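Every protein chain but one is kept in place in this view of the complex.
Let's turn to chain A:
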Amino acid sequence: MKNFMALFATPVQRVTGILAIVTLYVTLANGLLPPDSFLYVSDYSVTLLGKYLCYALLALSVDLVWGYCGILSLGHGAFFALGGYAMGMYLMRQIGDRGVYGNADLPDFMVFLNWDVLPWFWAGSDSFIWMVVMVVLAPGLLAYIFGVMAFRSRVSGVYLSIMTQAMTYALLLAFFRNEMGFGGNNGLTDFKDILGYSLQSGSTRLSLFIITAVVLWLAFFICNRIVNSKAGKIVMAIRDAENRSRFVGYNTASYKVALFTFSAVLAGIAGALYVPQVGIINPGEFSPINSIEMVIWVAIGGRGTLYGAIVGALVVSYAKTRFTAIMPEAWLFALGGLFVLVTLLLPKGLVGLWPTLKAKAQQLWPKTKEQAL
């Protein structure tokens, strides 16, 4: 037992262990158990879990820039959505002539708009490889350009947050327009299959869930390596004393741009994994409130810890699923209340709760003993 617990000593081992156990259990329970068993995991639950893991990956990317570099991005939803749209375009093209209008070359919404050729930016979207490239490139490039402009001009703090929020809002408005060529208001949906596998089948859904779990683990591992490297220390130094870091000889703007871009790519990958599991991507994903919710996940879980971000995303998403089923209109109040409570009472988030309680208990115990004597 002790040996077994030792496997969970460090955060990396804990995340690895728990992810592995959950993935293995879900795989076995979904694949082998009969549907009427108590331990059975339905296809619906598999997809729901996959969705949560995408959120966890997204939260991880927010924590990397916010928790470690103090860049409070209120626009990470934009990178998530761009990755999602890149995947959505590929999935749209996979429908082929099975759409309502039966047009083999054009997605339904284009036929509906009386377009006769694919817009230039849809070129190559039927290739899986191109899609993967775009999932990385679209959010990465946007973040890079945004980062260069903002960080070179030394914009920081609340001004930067407002700019990121404005960025995602601008994209929301742009993607709402039919002329943009991304399906306007309705977005991209009615996907049929990915790489020839039907998105409706249980095995595809399970595979997507497993892939998401593996990608999340990989991303966590890489982020952990980054924050523990010398570069990670520099990033923290920039967070706490940017001027000092400059006078020590670091080009702080390049570090911020690099970290922000990497984080945006992670968010984009999360979006790409999210879309085939939920079956739709629309401009709503760009809405500012989504980006704020991501920040709340990280704050609730515990910023600056990486695994805290994962915990926060999972806990809040699960609570949201439950809450919105019972009292949909109360959810935003519950979320807001939770945020206020956590900020006031748990500055280190949920993952900071345990060490705090332990310290409190140690403080209290000797006292009560003395009193008893």
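The definition used in the following text is that a residue touches a chain if its C-beta (ideal position, glycine included) is under 8 Å from a C-beta of that chain, and two chains touch if they have at least 3 such contacts; residues count from 1.
Just so it is clear, contacts and distances are computed from a predicted model.
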item: Complex member absent from the view - protein name from UniProt, among "Citrate lyase acyl carrier protein", "Anion-transporting ATPase, ArsA/GET3 family", "Quinol:cytochrome c oxidoreductase monoheme cytochrome subunit" or "Urea ABC transporter ATP-binding protein UrtD"; value: "Urea ABC transporter ATP-binding protein UrtD"
item: Which residue of A:A123, A:A241, A:V340 or A:A359 touches the chain not shown here; value: A:A241
item: Given A:P35, A:G249 or A:P328, the one touching the chain that is not displayed; value: A:G249
item: Selected residue (touches chain absent from view) among A:I226, A:V315, A:L338 or A:L353; value: A:I226
item: Full-complex contact with the absent chain, from A:I18, A:M163, A:A258 or A:A319; value: A:A258
item: Touch list for chain A against the chain that is not drawn; value: 226, 229-231, 233-234, 236-237, 239-241, 243-252, 254-255, 258
